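Each remark here refers to the structure printed beneath this line.
Omission of a single protein chain aside, the complex is shown with its protein chains in their original locations.
Let's turn to chain A:
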C-alpha cells in the first residue's frame, strides 16, 4: 500500500480534529457563516478527495497484487471513510451548538484507526 497517502490522510484527520477541538473550546458551531467554520469545511472537502484517492489506489493495488488477503474486508476499510466523513460533516452542519464540531472530531478521529487496520490487513496480520 502507498504509505505516503496514508501518512498525509492521518495528518489531515488529526489537523481537522484539533481544529474542531478549538471550535469546541471557542463554543462555536461548524456553520460556514464564520471563517473558522468555513475553513474547517474546506479542509474536510480536501480530506474527502484524499480518501477517494486512497480508495481508488487501494482497489487498483488489490486487483494487481497476488498476495493472500481478504478482499471484501480490505475494500470495506477503504470505503467506510467515504461514508463516515460526509455523514459526520452533514450532521455537524445540522447542529447549532459546540456539539457540531464534536461530531466532526469523532468522525475524523475514527479514520486513522481504519487506515491502520487497512495496512495491517495488507501486511498480512489481521
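Operating definition for what follows: a residue touches a chain if its C-beta (ideal position, glycine included) is under 8 Å from a C-beta of that chain, and two chains touch if they have at least 3 such contacts; residues count from 1.
As a working rule, contacts and distances are computed from a predicted model.
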| item | value |
| --- | --- |
| Record-based protein name (UniProt) of the chain missing from this complex, from "ABC transporter ATP-binding protein", "Cytochrome c1", "Integral membrane protein" or "Polyamine-transporting ATPase" | "Integral membrane protein" |
| Touching residues (missing chain, whole complex) on chain A | 70, 72-73, 76, 80, 83-84, 87-88, 91, 94-95, 97, 99-100, 102-103, 106-107, 110 |
